[in-house]
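In what follows, a structure is listed as structure tokens, so that the remarks can point back to it.
Of the protein chains in this complex, all but one are displayed in their positions.
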Amino acid sequence: MSDVITTTVIVATIASGIRLATPFLLASLGEAIGQRSGVLNLGVDGVMLLGAFASYYVVLETESIWLGVMTGILTGLLMGLFYAIITVPLRAEQGVSGIGIYLFGLGMSDLLFQKLVGTPLPIDQFSEWHVPLLSDIPVVGEMFFQHTPMVYIAFLLVPIIAFIINRTTFGLSIRAVGESPESADSLGVSVPKVRFATIMAGNALAGLAGAALAIELGIFQQNLTNAMGFIAIALVYFGAWRAPGVMAGSLVFGMVGAIVLQAKTLGLIPRSASDIAAMAPAVITILALIIVANRFRQPAALTKPYVRGD
Amino acid sequence: MRSYLIAASIAIASVAAALAVGAIMLLALGANPIDGYKTMFTAAFGSADGLASTAVKAIPLMLVGVGICIAFRANVINIGGEGQMVVGGLLATSVALALPNAPAVVLLPLILCAGIIGGAFWGSIPGALKAHYNVSEILSTIMLNIVAVQLMNFLLRGPLIDPGEIERGTRIPQTARLPEAADLPMLSETLNLHSGILIAIAAAIGAWVLLWRTGLGFRLRSVGLNPAAARYAGIPVKRNIIIAMTLSGAMSGLAGAILVFGSESHRMVTDGSTMGFTGSAGFNGIVVALFGALHPLWTIPSSFLFGGMLVGANSLQRVAQVPSALIIALNGLIVVFVVSTEWHRKRLQNQVQTQASQKNENEQSASDHGNAKS
Partner (left out) sequence: MNTKYIKQLGISAVMAMSVGFASSSHAEGMKVAIIAPSASNDLAFTQSIVDAVNVLKDEYKLEIAITDGTFVVDDAAAAIRAYAKQGYDVVIAHGSQYGGSLKEIAPDFPETAFTWGTSADTFGLPNVSSYEAKSNEGGYVMGVMAGAMTKSNVIGVVGPIEVGDAKLYVDGFVDGVEASNADAKVNVNYIGSFGDVALSAEAGKAHIANGADVMTGTAQMVVGAVGAARSENVAWFGTQANQTKLGKKIVVASQVYKWEVVLRTIFDDAKAGKLGGEMHEITLANGGLVMEFNDDYSLDADAKAAGEAAVAGIIAGDIKLGE
């Protein structure tokens, strides 16, 4: 065994797990922000798909990766605005309107792709950015500091979002709105404003996740995300609505996936059992949550539209 | 009566608005929207043939939708319909393969029960995880969907594969033709309509009776409306959460079995994804249930509406070569437009009801329960 599992293999597997975790992390962070303010969005996958297509198309036409990334974010913002209008002033049922958004994104991204592009053509991909000094550390440098920029952005967002939610007035408003919109309102916090902000920010992150995926892969095709957005929602529950928890969930899911892939590549898993092995990320994510025993409770006002004075 | 008219007209207006957006999209694609919609409507509801296709499409939507009603009433969100359908289908298929010579009177009830048990088992897992380990059912059902699809791929390319596929070397991941005794009886050979639709309607009525005419139903709804109060009243909350998920899974599992034994091929086959088997019914069933105001009986027309939309979409693609992606996007818009007006619809409805001070008990309870979720 030990002659197969070399340092190189371990380093490659961990780096691979981090890459696999990145789109989940971006989308989960976005979903977590929305849910902290009491809004569930089941449409993440649709927004990811639209963000992925928009960024893919812009990169294909302009050859500018960063313009593509910006387009992905912008697409997310627009979808966020749409979703916010539906769920805040119009008070639509969040579970089912999210599914509507998902179906819209799934169909629309495919339709636009067929109309505007047709045959899948490759686009420029992110190139790796080696963090000065840190990337030179043996083993560790290769695992953590030789990635594409989107990986760093995703993981840097974890402390930033945690800080905003836990240490700023705005974060306090978000939590208040998610726990008790009535008291937040009585303290002068505008529930609709906060929710518009969190929904749009959350969707922007979903759009960014889509952009990250399309540009990392250098391609788009029908249903590119393959239901990643739903896994991202699941990981919010894993992470108990907290940024570090969401990161842990994304890493567990990504890392187990990477280990299984690596083991298959090395022939450590017989081919007859390859489907069984592919279950591992899902099963281990559930088991991990049982063992960690999640004692956190969901935001009290989650999925509840706020009606002033009712 | 007036309240229902207002509610209905707002619902129709929102569907019309979505269709108007769809018409613009069709124009952009160079297709005539009026012809397009006519094609869809005719294909789905315009003939006996079309209605039969719509009914067949409605079966899994209805069953999953009824299951969703039960779960949502107990305040449990079941996004695991896809996986539960797969496991129900797999267990029913295994039973049929194990009993190739059993007569129909034995085999038919057995396979339906197997579907129910398979789905119930797969649904009970997230129920138990939520009740005992506080694992969110949203997380566990999404993850168990992933497990189910891999289980299906493993079984269909391994233990359950048609031996002929190995002999020929083609290795298509499918079972052999299942015993004919297990074919769901046909209501009409010419229309290709099988009896699954009767089973689904019976299940919807059964669920209604369960929820509103039994003690168990009362307990499930109490847990959903106010768990704290239910606990105070001595209702075991945890056990009822597990029961709700199990029943919900059972309905999806039954849908999976009916999909297999009512299919054209009369065998279970995989393209490697759950959608290839379920047609996303485990998912669309949620929309169907919410459209039916989480009421099992309203789920029946709701599933016909969505089933018709799917049939119409397929026909539009076939006849006018409009990409099915357009219809998926359009379905999404319809869902969004309708739910966006729902709250206002209910408010208007309530106002009218209060004005007329007609306190029809059934009406009242129906609208109360509709409000409970939103």
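When the chains are written out, they are named A and B in that same order, and each has its own residue count from 1.
One rule holds in what follows: a contact is a pair of C-beta atoms (placed from the backbone, for glycine too) under 8 Å apart; a residue touches a chain by one contact, two chains touch by 3 or more.
Just so we're clear, the structure is a prediction, and the values are computed from it rather than from any experiment.
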Hidden-chain contact residue, picked from the options B:Leu19, B:Leu187 or B:Val269: B:Val269
Chain not shown: contacting residue from B:Ser14, B:Ser53, B:Ser302 or B:Ser340: B:Ser53
Residue in contact with the excluded chain [from B:Thr93, B:Ser136 or B:Asn153]: B:Asn153
Interface with the unshown chain - residue positions in chain A: 8-9, 12-13, 16, 19-20, 23, 114-115, 118-122, 125, 127, 213, 216-219, 221-224, 226, 228, 257-258, 261-262, 264-267, 271, 274-275, 277-278
Chain B residues that touch the omitted chain in the full complex: 29-32, 35, 39, 53, 150, 153, 157, 164, 168-174, 177, 192, 259, 263-267, 269-273, 275-277, 279, 311, 314-315, 317-325
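The rule is simple: only the chains that are shown with their structure count from here on.
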Of chain A, residues touching chain B in the complex: 46, 86, 90-93, 95-97, 99-108, 110-111, 114-115, 222, 230-231, 233-235, 237-238, 272-273, 275-276, 278-279, 281-283, 285-286, 289-290, 293-295, 298, 305
Footprint of chain A on chain B - complex, ascending: 25, 29, 77, 79, 129, 133-136, 138-140, 142-144, 146-147, 150-151, 153-154, 157-158, 283, 286-287, 290-291, 323, 325-336, 339-344, 373-374
